[in-house]
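With one protein chain withheld, the remaining protein chains of the complex are depicted in position.
Presenting chain A:
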Amino acid sequence: MTRDMSYEGVMSRRAEIMKKAVGIDYSEFESGSISFDYERMMRETGYSLQEIEEIQSRTGVGNTPILELRNLTKLARKFAPMGKGARIFIKDEASNPSGSFKARRAATACYHAKKLGYKGVIAATSGNYGAAVASQAAMYGLKCIIVQECYDSRGVGQPEIIEKARACEAYGAEVVQLTVGPELFYTFLIMLEETGYFNASLYSPFGIAGVETLGYEISMEFREKEGRDPDVVVVTNAGGGNLTGTARGLIKAGAINTKIVGASVSLQGLHMASDTEFNKKSFTTGHTGFGIPFATWPDRSDVPRSAARPLRYIDRYVTMNQGSVFYMTELLAQIEGLERGPAGNTSLVAAFKLSQEMDEDQIIVVQETEYTGAGKHINPQLTFARENGIEIIIGEPKDEVPGKNIILPRDPSYITLTELDLNKTRKSYIRNAVNNIKATKVTKDDIDFLVKDTKSNIEFVKEVLDELEIEY
């Protein structure tokens, strides 16, 4: 019997392929309606924090240094009111084996794949996660395939993504490179079916649990050094896993008063699946093109139920322009002596600005850095932008139009953040949750779930349901 390999044919086998490739029967946690048992899924399919610490330490992942950015703090205070300007710290995740915090997610995924007897792992990623999975697969003797969205129809690729392909190959992985389009998922499914490898999804319970150690370490280290938890932790947000894992780790440490701020680069106006706009952006991750869709509908990921649910944990969500992140990356090298990749510095821009509204004795932490190198550096990225018709301007960041220009702030006082109305995001999420199953009525369980999944309250959820004319 030959299998139907057409787009529709393969997509219709999606659930079956995924079940085999992730080793989780998600239906066990489903209620049959909107709600599902998130915490039980995390508990029963994931690992405990102690187990993960052990798994990660075996491959040199985690326990990265936390550095105080004294010069950047001093600079922030120059532009802050008297007595304001919280101390800024950064967790140097670039010192993980593959150069980013993604090693934490990959470590648990590959450990799990090996334990379950899979011969190899596959991940669909154009970012640091590819190198992370390839590196961990090398350590475990697993075969590895990375599927990337890399080129536009002219065959022009983002330098950052091409560098990631190189890194994956350096670790012995096969890299499959595709042009723009969400049908990457189709190719991904074909490969999972053909090879029988493990889907090292970014959104599995093991992947997210792998990030919990990051939040836990932050709390432990600050208690040791400063005698208390940090006031704010800023997380660059894309698919939501970094934020979810870090927040869960902080909660597991008991750091319940630490506020979680999400930060994304604003790519408003650019369509992520557009062939002609693909190379008009200068950030391939940590931007609103992922951040907003994944916050308002986490289950759009490559597993039936995503373990990354950022609205459960986020207290505040800010965005900024591309130019400010490039500026901050240069500043980090120039006044702190740390040359790191741009993507991780999105939250640093946020921290620089937020610090100025906090008291001097408060602490704000940026929880990641990433490696830098050819392609993955402000210089090649700005060169690439210019070659694709993007103007580079020194001026007012607020005037930046993604796809048209990149505006570097004239001086530090020009850095501004845009506050996202989280209630609007929560509303969109509830609408999606309802529409996705075409519900006309929801259960009490569903309401409880929606309250938790949006970190809101019963009144808020009921108000939104009323607006949507959904019975409960």
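Definition applied: a contact is a pair of C-beta atoms (placed from the backbone, for glycine too) under 8 Å apart; a residue touches a chain by one contact, two chains touch by 3 or more; residues count from 1.
Keep this in mind: contacts and distances are computed from a predicted model.
Undergrad: According to UniProt, what is the chain that's been left out of this complex called? Choose from "Carbohydrate ABC transporter ATP-binding protein (CUT1 family)", "Response regulator", "Chemotaxis phosphatase CheX-like domain-containing protein" or "2-amino-4-ketopentanoate thiolase".
TA: "2-amino-4-ketopentanoate thiolase"
Undergrad: Which of A:Asn379, A:Asn423, A:Thr440 or A:Asn457 sits in contact with the chain that's absent?
TA: A:Asn379
Undergrad: Which is it among A:Ile392, A:Val451 or A:Leu468 that touches the chain not included here?
TA: A:Ile392
Undergrad: Taking the entire complex into account, which one of A:Ser33, A:Thr179, A:Ser428 or A:Thr443 touches the absent chain?
TA: Reading the full complex, the residue touching the unseen chain is A:Thr179.
Undergrad: Which residue numbers on chain A touch the omitted chain?
TA: Listed in rising order, the touching residues are 7, 71, 74-75, 78, 120, 143-145, 150-151, 153, 155, 159, 162-163, 165-166, 169, 172-183, 186-187, 194-195, 271, 273-277, 326-327, 330-331, 333-335, 374-375, 377-384, 386, 392-394, 408, 411-412.
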